[in-house]
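Note that one protein chain is taken out, while the other chains of the complex remain in position.
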Amino acid sequence: MKKEIIRRSPVAFNMRPVKEERRGHWVVALEYENEGDGPHLVDLSHCIRWDLQDSDPNGDRGKWKPLGIPVPEQPGGCIIKNGVMINRMNNTQAAIWHLSGEEAEMPPETAYTDVTDATAFLALTGEKTFAIAEKLTALDLSDLDGTPPFLIQGPFVHVPCQIVVMANGAEQPGILLTCSRGYAHDMVAAILEAGKAFNLRPAGEAAFKRWLEQLK
Amino acid sequence: MSFIITCPICGPRNAYEFGFGGEDKGPRPDEEALSPGDWCDYVHMNQCVAGVAREWWIHRSGCGVWFTTSRDTTRNLEVQVETMEKGPNPPLEKE
Partner (left out) sequence: MNRINPLETFRIRPSQKVSIRYGRKSYQGVAGDTIATLLYANGVRIFSRSLKYHRPRGLYSLDGECSNTMMQVNDMPNVRVENTPARDGMEVVAQNVAGKTADIDPMAFMDNLSFAMPAGFYYRTLHKPAKIWPLAIKNIRKAAGLGVMNPDFRMPGHFDEIYPTTDVCVIGGGPAGMTAALSAAEHGLRVILLENRPWLGGVFDYRPTAYEGDIPLYRRAWELAEKVETTPNIRSFTHTAVVGNYNDHLVTAFQRGDKTDPFDERYIEIRARSLVIATGCIERPLLFENNDRPGIMQVGCAHRLARTWGLLPGKRAVFSIGDDLGLEAAVDLADLGLEIACVADTRQDGQDESLTDALAQRDIPFYRGWMATEAHGGKRLKGVILGPVTGIRRQTFDCNLLVASAGQTPLTSLLSMRQVKLRYDHHTGFFLPDNPPDGIHPAGRMLGLQDSVEIEISGRLAGMAAAADCGINMDKEIETIKTRMDAFPGPVRGAKVVSAAVKGKKTFICFDEDTTLKNVDQAMAYGFDVPELIKRFTSAGTGPGQGGIPGHNLPLYVAQTQQSPDTEPRPTTVRAPLVPTLLATYAGSQHDMSKRTALHDSQEATGGKMERIGVWNRIRRFSEDVNARAEINNVRSNVGMLDASTLGKFRIHGPDALKALQRVYVSNMEKMIDGKIKYSAMCNEDGCIIDDGVVVKRGDNDYYFTTSTGRAGQTVEWIRFHTRYDGWNFNLVNLTDAYGVINLAGPNARKVLEKITAADVSNGAFPYIGYREFMIADSIPARAMRLGFVGELSYEFHVPASYMQALWDILEEAGQEFGVQNFGLEAQSTLRLEKGHLIIGSESEQRTTLHDVGLGFLWNRKPSAKTVGAVALEDTEKQKGRLKLVGIKMADAALPTPRDGSIIVDTKIRGYVCTARFSDTLNEPVGMVLVEDELSKIDTQFNIYEDDCNGRLITAKVADMPFYDPDGKRMKM
């Protein structure tokens, strides 16, 4: 076959990126025009995501160490190491998100399922993150008792989502969220509309990585 | 549905995140020698107490776990919360 085979994200912003990069079969948008200082909405749907399910992901205290990272013991717990996030969803399930955007080989055990294409993966970052989010969900994302990063599973724009609050301080708060892939179009439209009053702009992966970097 | 239900995984949440699974009637009866009438009673008959009922709920918009909790049906409030030790997603023993 001569034709180039491209994997497509379910998210399409209403503009062309000014910088993009070919990564495997993906074309990743690195930067959009007039991104501004935030808040930003970033499409991370190309980032590889795995589902890990087993009777006890902590098995024998640490049997499951995807890529050498131990699965958090409590549901809601998150861990980030080497550009990979693992968040614990319930007693038997954890999600593994490759925030680096790099390709990775899934471990061979049957407990893993590649769910990259099951969801749309978005980052909402910047000072007004929670002002935008409270228009779209009743979930208490800015819960001051929670120590980021933590996972909340619940409705965001009426759709069940997996949301990781990465930072909830006054400085540069931000959340990651996944929703069923089919909802990507309506989800992005709803978030952008809610963020209009706060100057929310689509941004590329580079902006997300800068933001991630300053969290440390 | 304004009240709060406590999910054993996610903690207290708006009731509209949850789906109702009926009264807690215990496991399915054995099918041997089970009369259609008894089966029908198990499936369709309920206590409908005006007071505290033990019920199944699912955290439908959240983590998806089925669990039981108690609700005062006269006030439509969850009345006590206990963490499920056994349930659909129990921390199973390794064989």
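To keep things simple, chains are lettered A and B as they appear, and every chain counts its residues starting from 1.
Note that in this section a residue touches a chain if its C-beta (ideal position, glycine included) is under 8 Å from a C-beta of that chain, and two chains touch if they have at least 3 such contacts.
Worth saying up front: this structure is predicted, and the values here are computed from it rather than measured.
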Partners of the unshown chain among those that are drawn: A, B
Touching residue (missing chain; options A:N87, A:T116, A:T129 or A:Q153): A:T116
Contact footprint on chain B, counting only the chain that is left out: 2-4, 14, 19, 21, 26-28, 30-32, 34, 36, 39, 43, 56, 58, 60, 64, 66, 75-77, 86-90, 92, 95
Interface with the unshown chain - residue positions in chain A: 1, 3, 5-10, 12, 25-26, 45, 51, 53-55, 92-93, 110-111, 113-119, 134-140, 142-144, 157-159, 180-187, 190, 193-194, 196-197
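As a working rule, only the chains that are shown with their structure count from here on.
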Centroid distance [mean C-alpha coordinates] between chain B and chain A, Å: 32
Residues on chain B engaged by chain A in the complex (per definition of touch): 9-10, 13-14, 17, 59-65, 89-94
List of chain A residues in touch with chain B within their complex: 55-56, 59-60, 75-76, 89-93, 138, 152-155, 160
